[in-house]
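Complex shown without one protein chain; remaining protein chains in place.
Let's turn to chain A:
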Amino acid sequence: MDNFTVGVVVFPGSNCDRDVSWALEGCLDIRTKYLWHESSDLSDVDAIVLPGGFSYGDYLRCGAIARFSPLINALDEFVKSGKRVLGICNGFQILTESGFLPGALVANKNLNFICDDVELDIVSSKGGWFNNADEKQTIKLPIAHGEGRYHCDSDTLKKLVDNELIALRYKNNPNGSSFDIAGITNEKGNVLGLMPHPERACDKIIGGTDGLFTLKSLILK
């Protein structure tokens, strides 16, 4: 994977872009390139991360304005080509607002901004984003969000369950998400959105390495 490059998208208000880049470059030796949201040229990146933060100040709704950036417009073709896209936290919100993933993320049930480590069950490893060799595998990742309550209607939930699109479920639901959902994929499996932050769990010295597998899987074809 000599020249494999992960594009890390920077919106006004992104604040986890450098963390993602650090985790990929420093912990995994994967090359990264920052992509300003006004760029629509994705020709020299092989995978894309939409990082966490508060794009456009979360105005209107989280991710609602980011959806109209030139980069997100160009993402459609990128996704259709089968290349991998990972949306973390605000990135997950952007993926739902722009229709790449179903459902929506709304204010936490208890209205608190929750900043904590959470235990997660890996439900499906569709797309190879998680190591699911052991069916009962649980991982621990940090969350940090005010609007992380996953919501969808019952038909969508059935579709998610039937098609094994639910990637992660909270062991102890912190925010009121439907069906304890913490992360989902698209049907093809090349798009993953999740509220927890794998990039903040990539080095033992900061509390854990359970996020490494997901970031490393960006280089899968």
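By definition in this document, contacts are C-beta pairs under 8 Å (C-beta built on N, C-alpha and C of every residue); 3 or more make two chains touch, one makes a residue touch a chain; residues count from 1.
In the analysis below, contacts and distances are computed from a predicted model.
This complex has a chain not shown, and the name its UniProt record holds, of "Cytochrome C biogenesis protein CcmF", "ABC transporter substrate-binding protein", "Phosphoribosylformylglycinamidine synthase subunit PurS" or "Aldehyde dehydrogenase family protein", is "Phosphoribosylformylglycinamidine synthase subunit PurS". The chain that is not drawn here is touched, among residues A:Ala107, A:Ala144 or A:Ile219, by A:Ala107.
Per the touch definition above, the residue from A:Ile139, A:Cys152, A:Leu165 or A:Val191 contacting the chain not shown is A:Cys152.
Screening A:Leu28, A:Ala64 or A:Ala144 against the full complex identifies A:Ala64 as the residue touching the chain left out. Within chain A, the residues in touch with the undisplayed chain are 60-61, 64, 68, 96-97, 102-104, 106-111, 149, 151-153, 176.
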